[in-house]
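Structure first, commentary second.
After this line comes chain A, so read on.
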Amino acid sequence: MNDIIQNILVFIAMAYALGFLIKKFFWKKPNRKKSCGSAGGC
Partner candidate 1 sequence: MSKQINVALIGNPNTGKTSVFNALTGLNQKVGNYPGITVEKKEGICKLPRGVKAHIIDLPGTYSLNASSLDENVVIELLLNRNDKDFPDVAVVVSDVENLKRNLLIFTQIKDLEIPTLLVINMADRMDYKGISLDIDYLEEHLNTKIALISTRKNTGIDNLKHLIANYKDISVTPCINASEIDKTYFENLRKAFPNQLIYKLWLVITQDVNFGKTDRKQIEAVDDFKTKSKADLKRLQQKETIKRYQFINNVLKLGQTIDVSQAKDLRSRLDRVLTHKIWGYLIFFVILLTIFQAIYDWSSIPQDFIDSMFTSLSQWTKDILPQGAFTNLLAEGIIPGLGGIVIFIPQIAFLFLFIAVLEESGYMSRVVFLMDRVMRRFGLSGKSVVPLISGTACAIPAIMATRNIESWKERLITILVTPFITCAARLPVYLIIISLVIPDSRFMGLLSYQALTLMLLYLIGFLTAVSSAYILNKILKIKSKTYFVVEMPNYKLPMFKNVAITVIEKTKSFVFGAGKIILAISIILWFLASYGPGEQFNNAENIVKTEYISQNLSNELLQQKIASHKLEHSFIGITGRAIEPSIRPLGYDWKIGIAIVSSFAAREVFVGTLATIYSVGSDDVDTITNRMSKEINPITGGPLFNFASGISLLLFYAFAMQCMSTLAVVKRETNSWKWPTLQLVIMTAFAYIVALIAFQLLK
Partner candidate 2 sequence: MQDTLAHLKRGERGIITDVSSIHIPLKLLEMGCLPGNSVELVQLAPFHDPMYLNINGTHLAIRKETAAHILIDKVTL
């Protein structure tokens, strides 16, 4: 039982770390909508 839980936790940590790195370095953050200036609105 202990072993299974430990292994699951390891894989969660691993997936989390990988996901974090991929998001950090390879994910193009969608650019927020550019501001459109004047008072009249977009």
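The set was built so that all candidates are chains of the complex that A comes from, given by their letters.
In this section, a residue touches a chain if its C-beta (ideal position, glycine included) is under 8 Å from a C-beta of that chain, and two chains touch if they have at least 3 such contacts; residues count from 1.
Since this is a predicted model, take the numbers as computed values, not measurements.
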item: Chain A: touching candidate in this complex (1 or 2); value: 1
item: Residues of chain A touching candidate 1 in the complex; value: 2-3, 5-7, 9-10, 13-14, 16-18, 20-21, 24-25, 31-32, 34-42
